[in-house]
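Missing here: one protein chain of the complex. Every other protein chain is in place.
Right, chain A next:
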Amino acid sequence: MTAPLDVSGSELEVAPEPGPVGPAGRAIEGRSLGQIAWTRLKRDKVALTGAGVVIFLILVAIFAPLIVSGFGHPPNDFNQDLISTETLAPKDGTGISAAHLFGVEPVNGRDIFSRVVYGARISLLIAFLATLLSVAIGTALGVIAGYFGGWVDSLISKTMDVFLAFPLLVFAIALAGIVPDTAFGLSGDTLRVSLLVFIIGFFNWPYIGRIMRGQTLSLREREFVDAARSLGARGPYIIFREMLPNLVAPILIYATLLIPTNILFEAALSFLGVGVRPPTATWGGMISEAVRFYSIPHFMFFPGMAIFVTVLAFNLFGDGLRDALDPRAR
């Protein structure tokens, strides 16, 4: 128990001093954690490149219809005239031209560029929403477990242990595989996207939950929490006003680093044929179709590179964010 300091004595009242003066004669301003992090992040060229690519990809996903209409080849349209009827491969090998930047698929000649661009929508949408769900559940339960301790903590911690023991991928495949094409009042892509968001988000929360629990445990012992408590603050006030602002940095870092994991997860499910249903374009789905045509490598190359670049960009940005917000972790 920390005794409240008596600071009412008049001898402590001093005349306001001029603020500290920097070497160039300018006053030194106090900087918030956010400002310090931003200065550090600005110097990290690699992380900024990652951030730039991330923003670019988000814009591509949002404006996919606009970009694709500029080239005039919708993602599900066949271009049979470019396909050799004998080999079923594109006539000139790849079909790459000014009209088809990434070439065309074998057999039906769908435009690979359009499909990769549209694939970004599914990939990013599912990854973002699933991350949001994981972070929401993980933060709520992690903070509750860390703050209240005792049986609440052991109940939540054991629940996390149970979740971590599940073979996530097998479970996700099984669940995504047995839900029919119309369920819960939804159908088509809307159903598949919500289903994937739920499965990926719901089974990933224990990772965030463990981190948040650990952070809360250490925050709980800090002086400012003691101070708030001794001033009569109750649980909800301490959690929301004292702890949550201090958890923003780890939440941001781990959310940024969870997004690429979820992109890979969605790609894996689509690759295995239990993601969003064809003909809707997904990167994983394109690779799984391309496997049969491995002698036509450009078919596999572009969706593969799309996944790689996206995941790499998020990882670079996430690493930079962590270094900027938490320099000890460097």
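Here is the rule we go by: contacts are C-beta pairs under 8 Å (C-beta built on N, C-alpha and C of every residue); 3 or more make two chains touch, one makes a residue touch a chain; residues count from 1.
Quick note on the criterion: contacts and distances are computed from a predicted model.
Of the candidates "NADH-quinone oxidoreductase subunit H", "ABC transporter permease", "Copper-binding protein MbnP-like domain-containing protein" or "Sigma-70 family RNA polymerase sigma factor", the chain left out of this view carries the UniProt protein name "ABC transporter permease". Check A:96, A:179 or A:228 against the missing chain and you find that the one touching it is A:179. Where chain A meets the omitted chain, the residues involved are 158, 161-162, 164-171, 173-175, 177-180, 183-184, 260, 264, 267-268, 271-274, 284, 287-288, 291, 294, 297, 300, 304, 307-308, 311-312, 315-316, 319, 328-330.
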